[in-house]
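A single protein chain has been removed from this complex, and every other one stays in its place.
Coming up: chain A.
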Amino acid sequence: MASVVLSEAEKLYIVHGVQEDLRTDGRGCEDYRFAEVETGVVSNTSGSARVKLGHTDILVGVKAEMGTPKLEKPDEGYLEFFVDCSANATPEFEGRGGEELGMEIANTLYRVFSSENTVDLKSLCINRREHCWVLYVDVLLLECGGNLFDTISIAVKAALFNTR
């Protein structure tokens, strides 16, 4: 997501191409770049995954800890997300620039993973109202090359799958 300066003619060429479903690298509008998924990369976590999609590189680590369930959902565990946009992802993130984007992505992840279909939260419960598993999911942006939401969701899914 670093800003690239293009001439007017180049922009026009790209826009016309997208109207005809052909991007400059030959893909259609709905085609993905090929992705590389690797699990079990970070040794001191319960589960981890690294996903590379083109130039985007995301590292996710999951740590499982004991905690008390939330009052409105006494027989379910929950997930906590934290997204860290590191400064070496893109120059715009240096200092506090990446925090806003990190908050936005974390909020989206909360909404996506709070529905029943994604993760079975009841299985995270140990004792009703007393103990449950809390999964702390940390997302680290290593390199920012576009399409963050898709890559992060794939990486989180892979890391949760890898969690023991």
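Methods note: a contact is a pair of C-beta atoms (placed from the backbone, for glycine too) under 8 Å apart; a residue touches a chain by one contact, two chains touch by 3 or more; residues count from 1.
Keep this in mind: contacts and distances are computed from a predicted model.
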| item | value |
| --- | --- |
| Complex member absent from the view - protein name from UniProt, among "Exosome complex component RRP4", "FA complementation group B", "Cell cycle control protein" or "aspartate transaminase" | "Exosome complex component RRP4" |
| Absent-chain contact - pick from A:27, A:55 or A:70 | A:27 |
| Hidden partner interface residues of chain A, rising order | 5-10, 12-13, 16-17, 20, 22-28, 30-38, 52, 154 |
